[in-house]
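One protein chain omitted, others in place.
Here is subunit A:
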């Protein structure tokens, strides 16, 4: 509360979007968790609620005759302009929001005050809805080749990994620990997905600390163990999702990639997904394109190309397709890594999972997929999405890109997914909202220390309760697309930028006040109330 300099300002005008000329007059309220704008219009009294955690940037613009404009950019790409009559009020709101949008302690986040009026039992049940041990059982594990390892009990080996991990039976604790010492942040190869049909696996790890010539016997044994765990195949793929140049540069820092000569029976493959900094800049450029005022077709297409956004989306898809093909068509296991193995690796593994396994295309299965490949394997949600004030160079739209990949797949396979676009929009919203505890912190370990499950609620239970809103009416169990592997054509023309569609018909706008419209999925304005 101490950060709110002024809780209420009257006669504020709200302009939604870039080129919209219509402004609504109303009252602005600042609360501990939200910015609330209530329109004066007596018949509607429409309310606009913005979570502090959704605010990306706040910009004070030059004072005009009508007042002082504040430009608020949200993490879901919504853009609001508040015009406040008095300079002093504007400054107070500005200073307050700057602080409110940058919490420094987890306890300041909304999930610690959010109360959906559920009792303790209901909350606990909510957290149990998605159970990864069930998921591994569904994959057919444990079996003769794979076992649950307790090597990471109490996070002793790797603090960004979960405690429960599947590894090949032949990989002893000695091998695992040895291998972990040869991998960045000790993220040793562990199972991400087991493909029952061919008895092959997708494993994930970080890069090896190979430098120019270093070797590690245990790491070599670890990869050997993975290969032996799929007896039908005489080699495994090692997929480095980075561009070759980046991987080579890492060698100078004592990191790098696997040398095919040192590991027996591996086939090494680069995919070329760019790093988080490139992705952050790409998004920035994409947003600039969207904010152009009345761009020409060429401005737009050139901007789209120049941002590289769709190129990156395609690279992630290509990685997923490569892995899915290796597993389902060649019957070969795959080890996937990038540098630390928590961004590009998560993207590639989860896209491959979606392509391979119809279960992940269901509502619950999709929650499981995010829980498994993103949350449990230590994707750094806090750093990437800036939940707490931190290093801006850590922020990057990694999961947004994954969600856009899912959207692209939904466009091409309209009957293959049980859920609809709104489901994706709501998940994306809550990754930033911090209303639920699921996406807090950077690892399982941190969440456990914060006692997230005792102090906050689970988003999955909330979404599951309202699952009726998220069903895709076209989803059926029988058509060819809902079964088995999705075969995705990879020609660039298959990747489209999103446009207005049905959403537009509801508003019947005139051509001249068409505002920033949706470009790729990820730029969708959340027009449905959450």
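Here is the rule we use: a contact is a pair of C-beta atoms (placed from the backbone, for glycine too) under 8 Å apart; a residue touches a chain by one contact, two chains touch by 3 or more; residues count from 1.
The rule is simple: contacts and distances are computed from a predicted model.
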Checklist entry - Unshown chain, UniProt name, "Myotubularin-related protein 9", "Thioredoxin reductase 1, cytoplasmic", "Transcription initiation factor TFIID subunit 6" or "Phosphatidylinositol glycan anchor biosynthesis, class T"? => result "Myotubularin-related protein 9"
Checklist entry - Who touches the missing chain here, A:413, A:439, A:457 or A:470? => result A:413
Checklist outcome for this item: Given A:107, A:150, A:197 or A:305, the correct residue touching the omitted chain is A:305
Checklist outcome for this item: Residue list for subunit A contacting the dropped chain reads 290, 294-302, 304-305, 308, 310-311, 314, 318, 412-416, 473-474, 476, 479-481, 489-497, 499-502, 504-505, 508-511, 514, 517-519
